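Next up is a structure, given as structure tokens.
Heads up, one of the protein chains got dropped from this complex, but the rest are sitting where they should.
== subunit A ==
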Amino acid sequence: MPPRAPKRKSAPPNSLSVTSSDGSSVSSKAKTKGFVRIDRMFDSYANSSLGMIDPDGIEAFCSDLGVDCTDVRILMLAWKLKAQRQGYFTQDEWRTGLKELRVDSISKLKKALPELEKEVGKPSNYDNFYSYAFRYCLTEEMQKSVDIESICELLNLVLGAQFRPQVDLLIEYLKVQSDYKVINLDQWINFLRFCQEINFPDLENYDATQAWPLILDNFVDWMREKHSSF
């Protein structure tokens, strides 16, 4: 976590966390003050039996925020919170994230969204966010790849705004091809590299003799065939 300037009446860095009998962690008195509103926010959306915010809670949260659940900004928020599990936020994640964003209310959070977008867009962060987006989809234990359907949605969400033409064609291709039923992280990462490095739509500088994943070689062949049939 990048170091941040201490807030007003900030808590000392090493606060104690005591687990109470019902499983929720309670901070020491010194820290409580800074987290009161954040915690209250958390509780308002959390599923009390689980002790964390579940998909229903997230839906409610999004609606309050005035942002669609499928909006990329929610994904960015998840990244900021370092959320481990898709559709869920734990209290720690919530606290750490919102503290980082320096928000403790819906309205403040709403205002902080544009800044969050900018932060994600920074070259030093973007790769991290992009990989995170993939890993966020790995819901099963030991899962290493994501199915085509979900990848297409993810591509649209994450890269759609910036690389619309590439994304549209790539999604079309992924749906018609049958060589691959799932996509792994390496392929995912190379999708971004492809969009960033390769000229579109002429694909002039694509060199299949380099280490591009096979699926992109096939995509380029498919693209070239498509174009030549005009």
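Quick note on the criterion: a contact is a pair of C-beta atoms (placed from the backbone, for glycine too) under 8 Å apart; a residue touches a chain by one contact, two chains touch by 3 or more; residues count from 1.
The definition used in the following text is that contacts and distances are computed from a predicted model.
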The complex's invisible chain, by UniProt name, from "Cullin-1", "Exosome complex component RRP45", "ATP synthase subunit delta', mitochondrial" or "COI1 F-box domain-containing protein": "Cullin-1"
Hidden-chain contact residue, picked from the options A:56, A:149 or A:186: A:186
Touch criterion as defined above, residue of A:49, A:124, A:210 or A:228 at the omitted chain: A:210
Interface with the unshown chain - residue positions in subunit A: 144-145, 184, 186-187, 189-190, 193, 209-211, 213-214, 217
